[in-house]
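Dropping a structure here in structure tokens format, bear with me for questions.
Removed: one protein chain of the complex. Kept in place: all other protein chains.
Right after this comes chain A.
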Amino acid sequence: MTLEARNLVAGYGDKSILEKVSFNLADGEILAFFGHNGAGKSTTLKAVLGLLPAKEGQILLDGERIEHLTVSARLKRGLRLLPEGKGVFPDLNVQDSIEIVSQSNRDPNGAKISADDVYDLLPVLRDRRKTIAGEMSGGQQQMLAFGLALLGSPKCVLLEEPSVGLQPDLVEELFGKMSDICKKLSISAILVEHKIASAMKIADHVMIINSGKLVFNGSKAEAEQINLWNYF
């Protein structure tokens, strides 16, 4: 089991948003994570990475408790986050961004995903190597942000709407490549998406949150039997 949450409670200040959220995710699996605006998807991901403290419950990565660890320690153990917006360094060009992030996520045993892998995954970035990130289009910035989130040796990547701003054919292509990478390198992923149909194509499991409570948690086959919208 790569990532597991047990009765996770988290929120902002004294206010709790998540109500005992529990889920688990095996190696190489993709978990599609849906829910209405403000349901608690970002809150869940932030708590998993440690940007928000877990008020109650446990988070386990490869069977070890991590909820007391700092963000930096969790990153070292292979957690990654593609944040909601603002995922690039506006002042740096593409090449420099990729270079410094891959350096800071070095792996003594060899990185699973190198700068070259990112360029192969997202060829646009290779053509734009010398472009300042802040001067690229929204979609191009999103691709760079996606690349930055994968560098190093991730075990589990938390993706906040990676499709934002991308043209439809690119979304399908990117998700396809993403799924291949996850299977090949046994990286697991939580995919927060509003484009449900696209996400369903690559999902192994589906989870739906509504006002801080998980209301559906099942396999893709189970999810295909029901009308997901009933849970929103």
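In the analysis below, contacts are C-beta pairs under 8 Å (C-beta built on N, C-alpha and C of every residue); 3 or more make two chains touch, one makes a residue touch a chain; residues count from 1.
Basically, contacts and distances are computed from a predicted model.
Missing chain, UniProt name from the options "NusG domain-containing protein", "Molybdopterin synthase sulfur carrier subunit", "Branched-chain amino acid transport system permease protein" or "Cytochrome P450": "Branched-chain amino acid transport system permease protein". If you put the hidden chain back, the residue from A:49, A:171 or A:189 that touches it is A:49. Here one chain is not drawn; of A:2, A:43, A:97 or A:198, the residue touching it is A:97. The chain that is not drawn here is touched, among residues A:2, A:42 or A:105, by A:105.
Across the entire complex, the residue among A:36, A:76 or A:177 in touch with the chain not shown is A:76. Although one chain is not displayed, its contacts with chain A can still be listed: residues 49, 51, 71-72, 75-76, 80-81, 83, 86-92, 96-97, 99-101, 103-105, 134, 148-149, 151-152.
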